[in-house]
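Here's the structure we're looking at; comments come further down.
Shown here: the complex without one of its protein chains, the others still in place.
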Amino acid sequence: MAYVAAKGGEEAISASIKYFFKFISDDPLIFLIDKIMSEGALYTEELARHCLQICGSDPLVAGNYLRAQRTAYKRVGYAELTSLEQFRILRRISSAFKDIPYGQILGPTNDYILKILNGTWNQTIQDDPKIKTTQLVQVENVPSGVEVVRQMGLLIPLEAKETKPFDITRKHPQPPYPRSAALQIMARGETGGMLLLAYTSMRGYGDVHPTIGDLRIGFLGVYFKHPLTEKKVKIGEIRATSCEVMGVSKTKNTLKFTSGYGFCFGFNETKAISMAILDNALNFPAYTVGERSIASNPEIVLEHIDSIESLGFCNHYKLPHYVTFMADLNVMKTNPTQKDTSNENL
Amino acid sequence: MDIYELNRINFRSLLKALSYPGDEFKLWPVYDSFLLAAFATIVSPESTYYLEDQEKTKELAQILVNAQPVSLEKADYIFCNQFQPHLLLKAKTGTSLYPEQSATLFFCPPSDLSLPVCLKGPGILNQKHTNLPVSAEFIDLFLKQNQNFPLGLDVFLITKQGTVIGLPRTIYVEVR
Partner (left out) sequence: MKTFNFGFLDEDAKKEIRRSILKAIAIPGYLVAFASREMPVSRGWGTGGLQITLSIILEKDTLKVIDQGTDHSVNAVILRKFIQSCTNCKTTLHTDEATIIQTRHRIPEIPTNSDQILVFQVPIPDVLTIVEPSPSQRRILHAYNDYSKLWVLLYEDVATTGESRFSHRYPVVVNNRYVMDPSPIPRYDIPKLNLNPSLLLFGAGREKMIYAIPPYTPVKPLTFEDIPFKVENFPGQRCEKCGASNVFLDLVYINGEKHYFCNDPDFCQRNQQCSLK
C-alpha cells in the first residue's frame, strides 16, 4: 500500500490536477473569498461575496467590511475546543516523510500545474477520460504527520504557559505576547505581509528552511454548547487550513526539532505555511543570526501584519495634513541655520 | 539546421571544451566560419564584444546578433580570426568582487602550431600530456594573466579543422 503509492505518483498527480480544475470551476472565486474571510476574521461566505462585489473586488477593503460587521454582532460565547484531527481532510501532505499513515493525499491543488498559458498542456489532462477523480474519500481522525517525531522524543515541547486562551478582540495584547494571542493575530493576518516576514526567515534573516510536517485543508465542524440543554451541538462547518512545520534548534547542547503552527479560515496554504514559520521563529529565535533576525521579533511580526490596520493607516495619509505640514514649514523657517552635522568627522 | 539548432550543438562543444581542457570538440560552421559559430552561441544584445576579422565577417556578426562592438579593453568576448597572444595583455581580468566580469577570448591558430604541454587542474584527471596549437609566448602570457585567481582570462582555441579546445583560467600549463 504505502510504498507503492509513491510509484503511482504520476497517476496521483494527474488526478489531482484534473480535480483542481473541477474544484475551481465549481467556484472560481473560492480562494479570494477564503482570503477575505480569513483576514476579515469572520466566517461568512455570503457576506464575503457581497463585500467583494460592493468594493470592486479589492480584497483588503472587502476584509475591512467584514471586520466592521463583526463589531455589530453580539458575542454569544466560545465554540468548543477542536483539534486538527477533527478535520475532514480534502488534502493532506507531509514533506518530512516519503510516506505516512493515510498516505499523501494530494487533493485539489495547483502545485503540480504548469503555469503555462497554452490551452493544450493543461487541457489534455482535463479532457483525459482515463484520469479518475471519483474515488476521493474525505478521511477523518488523521493524526498530524509530526506525531511520529514527537513519539521519537525529538521535538522540543513548548511550555504551556496559559490556562485559557487570550481573546484579542476583547483586549489588545501587550508584550510579552502570550502565544494564543500571537496565534490569533496571525490567523487573521494579511497573507502578503506574513509571506514577506516568513520569507525573510527562509532567506537568512533567521534560521532557514523549516520542513512541513503536516499541511492539510478540509472541513472543520464548529461545535457549541447549547445554552439550555448544555449539549454539544454542531452549528456548522468551516473550510480551514492547518500547517505544522519543524525547524531545528539547540536545546541543552543537543540538536532537536522545533515546531510551529499555522491555522486560518478557508483554504490558504501560503498563509498557513507562513504563519507556521512565523510561530516557529517567534518561539525559537534564530540561533545563528540572532540579532539580525526579523521574523523572531514579535514586535515586528505581531504589530504589522493586520491588513485592516495597515491598509487604513497607509491610506490615511490622503487625509488633509495641512496643519501638521504648516507646523513643519514653520520649524524650517525659524531654524534656517540648523547645523549640518553629517560632515563633521570627515 | 537552423541557427538555433547550430547554437545549441556548438554550445555543447564549448561546454565540454572548457570542462575537459585540452580535448578537442567539433564545431559546426555558421556562414562558413567556425569563429562566427562560437560567436553566435553566446553573444546576445546585452553582451559586448571585440572582433578581429574580415569586414564581411564583422558585418555578418552584426546581422547575426545586434550586440555592441567595443574596444578590446572593455569587451566581454574577444574573437580573433588569427592567433594574437598579445591580445591577452589588454583583455579585462575582472575584479575580486566580480571575477566573472572578465574577458573570454577566441583564437584561430594556424595548423602548424603544436606545442607539447602538460596540463593540470580542474577538468584534468591527475595530468594530461598533449599538444596545443599555441606558442610558448602564449603560455607565458596566459599564466601571467591568470596568476591572481579568481581574476583571469578564459581562452578557446578554434582549430582550422573546426574543433575547439578550452583553457579555463584554472588550468596550469607547463611546456614539456
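Quick notes
First chain written, first letter: the chains are A and B, and each begins at residue 1.
Rule of thumb we're sticking to: a contact is a pair of C-beta atoms (placed from the backbone, for glycine too) under 8 Å apart; a residue touches a chain by one contact, two chains touch by 3 or more.
This is a predicted model, so every value here is computed, not measured.
Among the residues A:Ile54, A:Ala68, A:Leu114 or A:Val233, only A:Leu114 touches the chain that is left out of the figure.
The set of chain A residues touching the chain not shown comprises 1-3, 6-7, 9-10, 13, 97-101, 106, 111-112, 114-116, 118, 120-121, 148, 203-205, 207-209, 248, 250, 253-255, 288-289, 292.
Panel shows chain B; residues 4-5, 7-9, 11-12, 14-15, 18-20, 41-47, 76, 96-97, 99-100, 102, 104, 122-125, 149-150, 152, 154, 168-170 of it touch the chain omitted from the view.
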